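Structure in structure tokens, see below.
With one protein chain withheld, the remaining protein chains of the complex are depicted in position.
Order of writing sets the chain letters: A and B. Residues in each chain are counted from 1.
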Amino acid sequence: MAKRLTREEVAHVALLARLEVTDDELDMFTGQLADILEHANDVEALDVSGVEAMAHPMQLRNVFRTDVIVPALDRDEVLSQAPSAEDRRFRVPRILGEAP
Amino acid sequence: MSESPTTAIDIAAAVRDGRVTAAEVVETHLAAIDAREAELHACNAVLADEARAAAGRGDAARAAGATLGPLAGVPVALKDNMCTRGIPTTCSSKILEGWRPPYDATVVTKLQEAGAIVIAKTNLDEFAMGSSTENSAFGPTKNPHDVTKVPGGSSGGSAVAVAAGFAPISLGSDTGGSIRQPAALCGVVGLKPTYGTVSRYGLIAFASSLDQIGPFGATIADAAATYNVIAGHDPRDSTSYAGAMATIGAAELAGDVSGMRVGIISELVGAEGIADDVKRRFTEAADALSAAGAKVEETSVPACVYGLSAYYLIAPAEASSNLARYDGVRYGLRIEADNITDMYTQTRTAGFGPEVKRRIMLGTYALSAGYYDAYYGKALKVRSLIARDFAAAYEKFDVLLSPTAPTTAFGFGAKTDNPLAMYLSDVCTIPSNLCGDPAISVPFGTGDDGLPVGVQVLAPALGEPALFRAAAALEGSAP
Partner (left out) sequence: MTLPDGWVMVIGLEVHCELKTATKLFCGCPNMFGDEPNTNICPTCLGLPGSLPVLNENAVELAMRIGAALNCDILASTFHRKNYFYPDMPKDYQVSQYDEPINLNGRLDLPDGFRVGVTRAHIEEDTGKSTHVGGDGRIHGATHSLVDYNRSGVPLVEIVSEPDMRTADQARAYVTELRAILVATGASDGRMEEGSMRVDANISVRRSETDEFGTRCEIKNVNSIRSLGRAIEYEAARQVGLIEAGDRVIQQTRHWNEQQGRTITGRVKEDADDYRYFLEPDLVPLDPSPEWIASVRSELAVLPATRREAVAAATGADASATAVATVVDLELDQLVLGAVAAGADGRIALARASNEVAADAEGGRGLDVAAFTAVIAMESASEITATQAKTVLGELLADGGGDPEAIAAKHGFEAMDGSVLDSVVDKVIAANPNEWQRYKDGDAKVTGFFVGQVMKATGGKADGKAVTAALVARTKA
């Protein structure tokens, strides 16, 4: 049986997911998520050795498109939906660090 | 003009024959919406102007001698997670409120080419996460049979639209039962087709390997007619099935099940929480198939019982990644902040509701370093086991049978504080999504409370013909 999910783990996951949770929410989510994971513990007893992971229901392979240009979207239509735009580009607040 | 037609098939025939105009059809349905929408809140948007304009174009085309499509003049309601160009598409989330997509989903194009008229965008659990439509950021949808009860979800709005006569047909999306469960709770037909038969292009993703668009209809025939229109290979969806797909026709809809091998999934009938009245109706349904000449037997699909556990790791994992893009940069909500990281966090914190946050965090956890193998990796193997057991069952049976939902429609707030209890509503529907197989919910009488009960028919991948045959038989014998 896996150990029960902790508050710290939930806080870390919220950080990774760019979500802010209050202390009360952290308690609530920790309890709820721990219950769900505990329910999932029934699969832990299952012997799945030698079983292939099934990431997808359709066993397709090699789906391609040909390298032919398709008309692009209209920039004005796209930028009209942007929360903030400047000089033909999407404007964002200052970025704190380099991309990984 | 005598009695106005109500089913999609009759409407299309009448429009083609000139017995009624598309404009008249649209007005009839707008009037139905007017009468009950305020009470039911099935729609995020009623597209009266657009529908009238489309009807006008259709009628003009007919006058000009054009050949009309199979759904000519038929109003259709779309779950508000399918992109409609220039028309707000919200996923019932604050984070997408007001967003106008610059493109149409493939299903929208196909429906329009068949002559159908989009009349409304319908309410859903935010990002299709839920089983009651209570997770909509814009307020819940009510069950038209009893407005104190939920319509099911997540495609609650689309189920209600058909149940309340807002449109003869509608589209929903089904990731773990989101078409079939509300169909059962609202007393309409709901189909989740084989994964890959209906394009996902333009369907806002919840869990990509599980999501599938499908129709609601008041009748099996309408669901089939809609399926025939929306199914087909789409080169814009890499997971779209490229082989031959069956068209459902009169042969299937005749519902001849003599000699058909029907297996009752004992694990699902006996699952925790299946109500007695639902069980009774289910037994009647199985008996009815038997009486119609099918060979009905109980069978075991052992790994079936792990479906819920596998699903609640796989679906949130995919969702956590699919929903990362709602970051306030390119579209939708933004809460301004001093720097980009704070902007992301504040936007997502304000824009997503609690159920969406819960699933994003669950999925992030299941994928994160150190837990991947124990949770996500394990769940994918369990998914294999489930698929294997179903494949074995289909060696012996043409279709399988189970209840669609454990209970009839439940009250508002009954399960909102206990996510796990809510998730258990999907115990019978989830396995088909994990396997990619088709399944349909057919109304079959009512429960002790007088509310609709649904019976689910399951078939192997691309087994829609057998599925519809059994479904039509059930429809014909329903109380």
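Here is the rule we use: contacts are C-beta pairs under 8 Å (C-beta built on N, C-alpha and C of every residue); 3 or more make two chains touch, one makes a residue touch a chain.
Predicted model only: the values in this text are computed from it and were never measured.
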Displayed partners of the chain not shown (whole complex): A, B
Please identify which residue in B:M82, B:A137, B:L289 or B:L458 touches the non-displayed chain. B:M82
Residue among B:V46, B:L96, B:I265 or B:A310 that touches the chain left out of view: B:L96
Selected residue (touches chain absent from view) among B:F166, B:Y344 or B:F444: B:Y344
Residue positions on subunit A contacting the omitted chain are 12, 15-16, 18, 55-56, 58, 60-70, 72-73, 75, 78-79, 86-95, 97-100
In subunit B, positions touching the absent partner: 81-83, 89, 91, 96, 99, 101-103, 105, 200-205, 207-209, 235-239, 317-318, 320-321, 324-325, 327, 329-331, 340-341, 344, 364, 367-369, 372, 376
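What we mean here is this: only the chains that are shown with their structure count from here on.
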Starting from the mean Cα coordinates of subunit A and subunit B, work out the distance between those two points in Å. 23
Once bound in the complex, which stretches of subunit A touch subunit B? 2, 5, 9-10, 13-14, 16-21, 29, 32-33, 35-37, 39-44, 46, 48, 51-58, 60, 63, 65, 73-74, 77-78, 81-84, 90, 92-96
Looking at the complex, which residues from subunit B come into contact with subunit A? 99-100, 102-103, 195-196, 209-210, 235, 238-239, 241-242, 305-306, 308-310, 312-313, 320, 324, 327-334, 336-346, 348-349, 352, 357-358, 360-362, 364-365, 368, 374-375, 377-385, 387, 419-420, 423, 434-437, 461
